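Removed: one protein chain of the complex. Kept in place: all other protein chains.
And then chain A:
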Amino acid sequence: MKKVIFKGTLLPYLLLLPQLAITAIFFFWPAGQAVYQSFLREDAFGLSTEFVGFENFLDVLHDQTWLDAAGRTLLFSGSVATLALGSALFLAVQADKHIRGANAYKTLLIWPYAVAPAIAAVLWLFMFHPNIGLFGRMLNGLGVPWDYRLNGNQAMLMVIMASAWKQVSYNFIFFLAGLQSIPKAVLEAAAIDGARPTRRFWTIIFPLLSPTAFFLLVVNLVYAFFDTFGVIHSLTQGGPGKATETLIYRVYTDGVINLNLGSSSAQSVILMLLVVVLTVIQFRYIERKVHY
């Protein structure tokens, strides 16, 4: 590998500066603010401030509704990742075959990625709203009591579907690229040896795809944890009851709506720690078992 050596130290630091500045301003600064706020209890206007130590954290961790939200978030993220990865892999394998108009299919499958989360949610709302949605009305017409505004399970199903649908395109691109980089010769040799398509998929294609799949798993989990706010906000606002309130939505509600900055910051700090732990586990233990 060719290495570029700079003379002196000024130029390299100068070249790094923009990235460092962005990281500092948009990551370290707000993160530091959150840590600072999480030890305080303040009124909304910041006129009276009380240092409370770890009280905000203890309150959050002893709050049954927060613990419920944590469990719910695991269920939600697991379902979104499974659904998005599974369907993307299926579609990628199909699109990788020699079919007429493969490029048209590929383009169409990639499109949803360009849709903003809130727009995606509105799309699903227009399909499944019990009063104005096409399928929602159809379901009710068929005698299925469909109303995600009052049925927690249906609401959860809605946000999982909408969030997963958004992410399928992204996964699809990566799986397709991964499939295309698998040498044809290996597959042909296996075919000559008499391996059927299913066997070829599970013993050759799937292991060779595992680096891609691992990478996508991480990305999908992070997406489900942090980027699904728009979908939930537009579709259910965490309701009915608290049926679709995930941890990230809770941070928003407590901070922006309820103006409880201390608790909201403590929750963000906990989420931040969670991500740190996840990352360490993934790169220390899981990554070793993946074939690169």
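Observations on the model:
Everything that follows uses one rule, which is that a contact is a pair of C-beta atoms (placed from the backbone, for glycine too) under 8 Å apart; a residue touches a chain by one contact, two chains touch by 3 or more; residues count from 1.
Everything that follows uses one rule, which is that contacts and distances are computed from a predicted model.
Think of the chain that is not pictured: of "Na(+)/H(+) antiporter subunit B", "Tryptophan synthase beta chain", "sn-glycerol-3-phosphate-binding periplasmic protein UgpB" or "Attachment p12 family protein", UniProt labels it "sn-glycerol-3-phosphate-binding periplasmic protein UgpB". The hidden chain makes contact, of the residues A:G152, A:P211 or A:G230, with A:G152.
Hidden from this view is one chain, which touches chain A at 33, 41-48, 50, 65, 131-132, 149-152, 237, 239-242, 253, 256-260.
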